[in-house]
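Every protein chain except one is present and positioned as in the full complex.
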Amino acid sequence: MSRRLPLRKRFRVHTLLLIALCGWLLMLHLTLLLNHGLDAPSNGVGDLYLARNSETASANAVTTVVVSYRGFDTLGEVTVLFLAATGIGMLFAGGLGATPASRDRHNHPNEVMVTGTRLLFPALLLLGVYIVLHGHLSPGGGFQGGVIVATAFFLRMIADPKFSLDHAPLGWTESFAGSGFVLFGMLGLIFVTTASFLGNFLPHPVAAMGQLVSAGVIPLIYLLVGIKVGAEVGAIFQDMLEADHDTPVSARAAEEL
Amino acid sequence: MTGLLAILFFAWMIGAALLAIRQPDLLQSALGLSLLSLGAVGQFFLLHAPDVALTEAAIGAAASSFVMLMGVRQLGRTERKELQ
Partner (left out) sequence: MLEVLELFDRPAVLHSIYLIGSLILFFIGLYGLLAKRHLLKIFVSIEIMELAVYLILIAIATTPGETAPILSDGLIAFTGMSDPIPQALTLTAIVIGVAVTALGTSMAIQYHRLTGKVSVAEMTELKD
């Protein structure tokens, strides 16, 4: 990487040439493709959703698509998240060569971290809950708010070595939220008025659009998604931090950092 | 104005991506990834997608760099010369 090396030693020339070729071909194809598609007035499924969106009484069309029209997508997405969190938990569950050493309490977090977290933790928690609850009115929703809440707890974990999230309650919260999601979907299937999975069976008058209690079942489902995402991302952070604590490597790496 | 801002954000993002790829110090590489996500937040905001911008700010800029930092702590900070 030093300056004295000639240019052809600092890059991998063959890889670079291959990538230039790929880029040129892809650009050519995209240009041809877009010449046919972009200028015509779009008349896709998105416009249909937008035209019918006021029937759900949700002010945020993206939320409607995520929770209601494409609810199956969200269900599958939450499943992938659950599988990833489970995989990480299994990887770090011990057994696989990890030597369970005592957690080193010697590398204390510094003062700025501790004080800053004390200041930021309640504000971040409040912001996360606000974003989850206002998902059908303003930008945001379950995914964003859940991750913000998990980030707040992660800051707390870094700042205070004794603080840790227990795995059993996290697992229970996660299962409760996931089952609630499926239950709401099934209820929509049972009621005669909707008769579809994730149908909006609660009353949702269009006149109430823009108020906090509106849009029927959408805020409730997004709240469950928020709880589930928060619990899963929190579990991922907790697992990775625990893995960091119980290895002898961490002492050396911490000095480097 | 939108076009000019888009070009400026792209310059920021390409610089951050080059920092993330070329930097032998892995901590600075993770920092470059975080800066790249920050540029993408601005792009999504320009493109009238505030939901995606919020997601990218919460996940790409914060959560993803936490994951990378945990990896850097375990795998060591420097990328060895023969691996580049």
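Letters A and B name the chains as they come in the text, with residue numbers starting at 1 for each one.
Quick note on the criterion: a residue touches a chain if its C-beta (ideal position, glycine included) is under 8 Å from a C-beta of that chain, and two chains touch if they have at least 3 such contacts.
Small disclaimer: the values here were computed from a predicted structure and weren't measured.
Asker: May I ask which residue of A:L30, A:M186 or A:L212 touches the chain that does not appear here?
Answerer: A:L30
Asker: In the whole complex, what residues of chain B lie against the chain that is missing from view?
Answerer: So the residues of chain B touching the unseen chain are 1-4, 6-7, 10, 13-14, 17-18, 20-21, 26, 29-30, 32-33, 36-37, 40, 43-44, 47-52, 55-56, 59-60, 63-64, 67-68, 70-72, 74-76, 79-80, 83-84.
Asker: What is the set of chain A residues that contact the non-displayed chain in the whole complex?
Answerer: 11-12, 15-16, 18-20, 22-23, 26-27, 30, 34, 38-39, 42, 44-47, 49-51, 53-54, 59-62, 64-66, 70, 73-74, 77, 80-81, 84-85, 87-88, 91-92, 96-98, 138-139, 143, 147, 209-210, 229, 232-233, 236, 239-240, 243, 247, 249
Rule of thumb we're sticking to: only the chains that are shown with their structure count from here on.
Asker: Rounded to the nearest whole Å, what is the centre-to-centre distance of chain A and chain B, using the mean of the C-alpha atoms as each centre?
Answerer: 17
Asker: Can you tell me which positions in chain B touch chain A when the two form their complex?
Answerer: The contact residues of chain B facing chain A are 22, 24, 27, 50-51, 53-55, 58-59, 62-63, 66-67, 70, 72-74, 76-77, 81, 84.
Asker: Within their complex, state which residues of chain A touch chain B.
Answerer: Contacts found on chain A: 1, 60, 62-63, 131, 139-141, 143-144, 147-148, 150-151, 154, 233, 236-237, 240-241, 243-244, 247, 249-250, 253-254, 256-257.
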